[in-house]
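Here the complex is missing a single protein chain, while all its other protein chains stay put.
Our next item is chain A:
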Amino acid sequence: MSTTLLQMRGIVKTFPGVRALDGVDLEVRTGEVHCLLGQNGAGKSTLIKVLAGAQRPDEGTIEWGGNTVSLRSPAAAMKLGIATIYQELDLVDGLSVAENIFLGHEPTTVGFARRAEMRRNARRLLERLGHGEIDPAREVGELSSASKQLVSMARALSLDARLIVMDEPSAVLAHDEISGLFRVIEELTRQGIAIVYISHRLDEIREIGDRITVLKDGRTVAEDLPAAGTPTERVVSLMTGRSMVSAFPERNPVSAPDRQSELLRVAELSRTGEFEDISFTVRGGEIVGIAGLVGSGRSEILQTVYGARKPRDGGVELDGGRLPPGNVRAAVRAGMGLAPEERKSQALVPYESIAHNVSLAALGRYTRLGWVDRTGEQAAAEEVTTALRLQPSDTKQPVRVLSGGNQQKAVVARWLLTDCRVLLLDEPTRGVDVGAKAEIYALVRELADSGVGVLLVSSEIPEVLGLSDRVLVLREGRIVRESPAHEVDEAEVLDLFIEGSAA
């Protein structure tokens, strides 16, 4: 099976001020799942763009099936048989599945698309992926993320792709959907198609991958590592350049939650079709984690507590005071803060500087009669970002230059400035690389130790169990189990997801 399909050597790509790729080697064989690992900023995205023909390298050679090629445009890459499935899927929501699959290369007769043939071929491609149940006539906008991904893959197949690059394909999928994705990948590799698989989740790479290439600071630091056999510590130390410390901080017995007073009380909260009868409390200094599958209502609960959605029934009390339902400003004023799931679209203002993003919610503190005290604002923003070790340290840089982990720090910094007493974290480490994850965990624990009550939602069960003091397990919009975090393990939670039995 293993002839070399793609061989990249010494790829260099510089942007003004940045050497994004500084000598990358990558060798991919036919029919393998080749995993590309690296922290955010290591150069993975740039490398993908080079492969997709979207960026042209400054130096280096690319061989495809033994011949030197130049990927001068996306069309050239596609013609060779390289397809890329981006994290943000590039599908047109308003068009049908079949139209999306054949977008740009529709079978036509004198300019008219042969629609029946398109549908037939689309169905054949979807069946090849083992998902013949997706109707080619359906509008893509109505599909789930998992189905959209399949449409993207069918599109790749329709272009006779021999190499498919998948950029964090599992990030948008629920637990059970991931195993479906893996079945599709196995099917593709059996047909001789090579996959370049990018993911932050080492367990996935173990399960599906054949070999690993590790990037760090724009360079290949390790090649040809066996995916299943390389110990986690080795991978992490290659990626970060330092040895791994325990990911989760110790729970601190000094701030034992039962000695702190109750801060947040959520009583019988319900929203039609999303969740029912949700009641729980969070004490000062406590981290409460909500574990649930995608669609279990976990993010919706967080948003409703925060006032970004209006509940049908039930209420939220903060420090004994009842919050008006569906009123974010009242919640913020009372001392609540939300770090939302989608940082880019829900938390950050892209053109504004880091400092302005950090001070956004606390601007009132630096304002007299509507006038912003810019010195005080700037100083406070720098103080808190320095404390959180946010990179880059120049807070006048626009916020969009930040990596995932640093974006999250900027959002947390925002709520530190408001004197936030209850912090709601929705997927705090999504899109955050391994090294920065540990930092975020430590930060959350320290916040709790300083008396803040933290409510955490995550799709990664180990994260919920490792970081929280107390865990709520959510299934189809209802809490099916509440217990101290150290009393449940991952298998039990998974079991609850599936069975829903309140064991």
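Just a few scattered comments:
Keep this in mind: a residue touches a chain if its C-beta (ideal position, glycine included) is under 8 Å from a C-beta of that chain, and two chains touch if they have at least 3 such contacts; residues count from 1.
One rule holds in what follows: contacts and distances are computed from a predicted model.
Among the names given as "Rod shape-determining protein MreD", "Exporter", "Ribose transport system permease protein" or "Acyl dehydratase", UniProt records the absent chain under the name "Ribose transport system permease protein".
When the full complex is taken into account, the listed residue touching the unshown chain is A:R414, out of A:R414, A:R430 or A:R481. Of the candidate positions A:M118, A:A438 or A:L465, contact with the hidden chain is made by A:A438. Residues of chain A in contact with the chain left out of this view: 15-18, 245, 249, 306, 308, 328-329, 331-333, 338, 340, 345-353, 355-356, 360-361, 363-364, 367, 370-372, 374-380, 382-384, 386-389, 394, 396, 398, 400, 414, 416-417, 419-420, 438-439, 442-443, 446-447, 449-451.
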